[in-house]
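Omission of a single protein chain aside, the complex is shown with its protein chains in their original locations.
Should a chain be cited, it is by its letter among A and B, assigned in written order, with residues numbered from 1 in that chain.
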Amino acid sequence: MAAASPGSSPIGRIQSAARRCRPRPYSALGLATHALRSHRGWARALPDDEPRAGYAAVIVGAGGHGLAAAYYLARDHGLSNIAVVDRGYLGGGNITRNTAIVRSNYFLPERREFAQMALAEWEHLSTDLNFNIMFSQHGILNLGHSDAQLADFARRANAMAVAGVESELLTVDQIAKLVPRLDLSASARHPVVGGLFQPRAGTIRHDAVAWGYARAAGALGVDIIQHCDVEGIRTSGGRVSGLETSRGLIATDTVVLAASAGTTGLARMVDLRLPVENHLLQAAVSEPLAPIMNQIVTHGLLNFYVSQTDKGELLMGGNIDGFNSQNSRGGLAPMEEVARACLSLFPSLGRVRLLRTWGGVVDMSMDGSPIVSHTPIAGLMVNTGWCYGGFKATPAVGIVLAEMIATGTTPTVAQPFSLDRFHTGRVVPEEGHGPKPWKYH
Amino acid sequence: MSQTHRAAHGGALIDRDVPLRFSFNGKRFVGYRGDTLAAALLANGVHVVGRSLKYRRPRGIFTAGPDEPNAIVTVGEGARRTPNLKATEVLIRNGLVATSQRGWPSVDFDVGALTAVLRPFLPAGFYYKTFMRPRQLWPLVEGVLRRAAASGRLSPVADPDRYDKRHLHCDVLVIGAGPAGLAAAAAAADSGVRVVLAESEPQLGGCLLDGEIIIDGDSSRAWIDANRGRLQTAENATILTDTTVFGGYGHNRFGAVQHLHDRPTVQRYWQIQAGRVVFATGALERPLLFANNDRPGVMLASAAQRYARRFGVQPGRRAVVVTNNDSTASAVVALRETGVEIVAVFDTRATGALGDPTAFSAAGVRGVKVNGRGRVKGVTVRTTSGRRDVDCDLVCVSGGWTPTVHLHSGTGGRTWFDARWGAFVPDPTTDGSSASAGACAGTVGVASAIAHGATAGDPNSDPPSPVVTGDLDDVTPGPTMIAPKRGHVFVDLSTDVDVHAVEVAVGEGYDGVQHVKRYTTMGMGPDQGKSANVNGAAVIAELSGRSLAEMGTTTYRPPYVPITLGALAARESGTRIAALRMTPMHDWHTAHDAVMMPSALWSRPRYFAAHGADVVTAATAEARNVRDNVGLADVSTLGKIELRGPDVGVLLDLVYTNRFSTLAVGKARYGVMLRDDGYVMDDGTTSRLDADRWLLTTTTGNAEAVLQHLESCHQVLRPDLDLAMASVTDQWAVVSLAGPNSRAVLAGFLDGADVSSDEVPFMGVRDFDLGGVIVRVTRVSFPGELGFEVAVPADYGLAMWERLMKIGEPWAIIPYGLEAMDYLRIEKGHLVVGMDIDGRVSPYDVGLGGMCSTTKDFIGRRSLEMPVFADQDRQKLVGFMAAHRDPMIVAGAQLVADAFDGTPQPSHGRVTSSAFSPVLDRPIALGLLVGGTDRIGARLHAASPITGDQVEVEVVSPHFYDPSGQRQRA
Partner (left out) sequence: MLRLPCPHCGQRDVTEFTYGGDASACRPDTITPVDDQRWAGYLFMRTDSVSDHVEYWHHTFGCRSWVRAQRNTGTNEVMAAVLARSDRRST
């Protein structure tokens, strides 16, 4: 386009000042000052660094988990000679494709403790990062459709309660007050007979998490290297010695693979087979609507969940497409199922139109729980298998990975999630349907 | 004053004989049949139709199609009120009621616009930078934001309209019925293959409806009619108008939504499976970037042309054209023929091919600013020769054209940046499964579209290019950004993102297309950036010193246009979301006041209301009657798989932990099957009916999963085995007849046949003949009493039930439901898959270790050797008993050492199922406890804080009743 030719530019060009980001803290005064300068002088928030020859540690994957790990490494362990590399742009993977739900209502204590740790961090993360991640704690409501299911909810809620995690069983009347649009008639095919509500759950502006961590990590000296594809992992004497990348060799003796769907492929470079396979999960948003609900609502029998964003869009999703996939273009059938489930709960939404659907390739583990673990190769760690639950754990993953990198040990909270559980059989089966990520019809 | 802006003549699509009344924002107007709402509003001189998202600036109709960013309206009333429709796509009808979605008290005067003074303080990304502390602040701000962003208001009532769904298969699917698509469909039809032509508008023709061109000596209308005629008469062609193909889903499966007019069904969702697909989706015009380019009265030149040609509407009286390419010449002609004065034509190119000597024209335009706060009043234009002010009420803009590559890209096709378009055009696919033709393929002009289309429709054809007069042969754009350095220059009208916002984002390091999109929301609005994305990328490229080719595009995500949840769900929501399975005796149950409950997809009696006022009372009575007399339960829902062949026993030995190949003919055996990871999958009894005929039963919920598992074990692991299997669940009606009187009732039922232990021993199976009907009797008993499962072909189920009830009357028979069955089996310590067995227990955990053969392989065997199953802290099955009749033990309660007072405690296990035992007259339960039966006699608290229940329990054996099994063997 002719207008893009230099020299004749009518709108000017931003001088590529230091790519390194040295942000000043955001404040009300800062906003006012910048307003007087038409906001043209804001410091660069997102780092975009050139790779150096070597680092103390390299994290592969500049998503929420990788960026969080870098931030906590620099903040809590004083280690800033580290890099986060990504084959795309930072925050461009599943951190930006998920439906931004944060909760800790797990049945198994191992999962719950991890999620609780994350939840506590989420609650003060905006101030930690000096970046508003817009945590909206309106709660999650799991609908129950039979007495048997309510008993199952009671089982989960009681397990949570004796461990000190709060939730409530709601009656149909209470649900009617909370989400008036729900079809609560007894004649429904899957009538709502009650619900499990975790008030502390909520949603977060997911992009802000990646940006906030990237900005804060960059300010602490971490290099974030985008468009840098890892092509090989070098080892020497059973220990990692470096990464071969599209932007040259990077020497390091510590590598964390935190690349969600890319992790199995990276692990294959060192002949490491993982109990993980990649599946596609789709989500959709509707056109914006005036507020109709504040909570996240989930169907108890069909895989369906919906929440409403601050912009008014209904954000909804369902089940994984159900077969191995590295293709982010999903099928029609899962979206039809989402529409059916949505209308069976909310019959007044038939005229609502879906604006955008998308898919994210998720790394599904064989017990439904994550793998945060050292590997048989010294200095190589994997963080994968987060299934569809990776987002909510982000700050806890960051803290745990940082400690693993800095100390070479595994913190207690992460010990149940080591790789060797698949050899001892001590799996963490939150779903309990066997070593496969999909369910029978 | 009506239709002040309707020209006296013209308007190819409207029927001036059929005036239609409609209202907009409470005012009444008249339009003609064929008008879109946008056309009818313009005909009535209405330009301001909405307010912008952030700055609340007045906005007008900007386009004439699905790319409309401004004219978003709510249409209809009551339950049929539909928000977020584009006025450019809504056809008017008599009585149509439409309203704007933003602006209070009105779109012309919006109080919200006062917030514009805050604009300097609300830069792109503002909310990321503030409201962080105190923590309580954000929720308050969020509440305000949620309400402020509110636009489309939806009826709270269930949508009364119907949607349906159909499938269509064809050899060639042609998407778009402009010149390329029509030519493609006609050529494909001529070649004899099955063709589907899908067009989103109500009529065929596409851009040909907007021009006055001559094709091979005939008018473009004649050319459209000729091709439509060919397709309508061809038996192998199907035309779908009003049908938008919204996405491709791999292997040439496409989703489409058709709008149906004046029918009970309002939309039809199509799934179209095509052998080949021809994309003929055309191109969309881009805006130009200059100051106040969002004012009502600024409109795409092609849209103005369309309103003039199709609807005979004057979008203004005095028009200025601002362009950067040759395509606006036809708009000038069309507007002038409709009576619009063309005041001036400005071209951003240094040497514009203006082609219009009658209007003032200037090239090399450097800056444009629109004047007027509401409707456009004029423009101030800076050219090489100085500044010029022109009065006008319409500014027609063209920033070049963007091929509509959404479907091509959305199905995996690649694109490349073509400077002749200033946009991305498709790379031809190589496998022949799809082709793009016409403007969406990057070819310019009608002649090449027709030639290109015909070849795409039938690759074996090579028709000569038609001779077209008045054709366009170049759309190469000049400069797009003709903004003064400062001013409100909008990149995305839909989300109110201006150049300044992009500049702020890029300055902060959000400098990729995806980062800008997410940081500013550019391209995320109701039009999904159809008009904004290319210009937005150009602005980022400009700001960051890169080329547009380097920037790439954002991902094209379906749907191409928004699609209703109603259409996607079609008729399969509501009560039809899942099948409801009913047993042959269902109607009897409901006629006898059974309280039904779901069990997988089935509906089953939980208890019979006649037996007690509440579930516990009724079920206790039913259970007690089984123990004392005889009860009848409908167990038809249990999965039944018949296996035949000499090797069935070998397969069952592999599937079950225990051995089946040794089972004698006429006997049944209880079996447990594991998953290969060692956890219990399912259980049930299997009978050997003949030497090579077996009947296997599964739990209700696992019927299909077990069948698939058996098929897998056979076909994948042991295809050498000679056997076959099929589900016979629906072929049989089965009852459980249990209790001390059951034998007498059964004998009566079988007309006095011998059903003694000699003939039908415990775990024996025998077929009887009752009046020519086979009656299969299996002596098994889930309740732990003397009992029989009696099966007849499903059609005789009700007759069997009624006969048993009648014959059983003197024996005090009553039916019992699932609740009583639960009480009875819990007393016996029988487990239920799905409750006590939840996919996380091994056979050793639940006392079934003795059933695991050590002399043969079976699925799951090797896993049981894994260290985990020998762990000391595994939770194992025990029974629990409360000391008093009240309160009940809650299923799902946690087992803790001390009474739970809110202080977190370690969990020792949990209650998996509970009952009130009629026999023991006390609450009892089964559960999983660390230490298992080693802890019999210990006292624990079954705490259910979630329900507010807590009870002290004693750990006991899980076999509460008749542990030696005397009664069932009687």
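What we mean here is this: a contact is a pair of C-beta atoms (placed from the backbone, for glycine too) under 8 Å apart; a residue touches a chain by one contact, two chains touch by 3 or more.
As the structure is a prediction and not an experimental result, all values here were calculated from the model.
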Chain not shown: contacting residue from B:S219, B:Q708, B:Q731 or B:Q966: B:Q708
Which of B:K856, B:R935 or B:H959 contacts the chain that the document leaves out: B:K856
For chain A, the residues touching the chain missing from this view: 264-265, 273-278, 322-327, 331-333, 366-367, 422-424, 427, 435-436, 438, 440-441
Residues belonging to chain B that touch the chain removed from view: 249-251, 253, 271, 273, 412, 676-677, 704, 708, 711-712, 714-717, 719-720, 856-857, 861-863, 866
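We adopt the following convention: only the chains that are shown with their structure count from here on.
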Between chain B and chain A, distance of the C-alpha-averaged centres to the nearest whole Å: 22
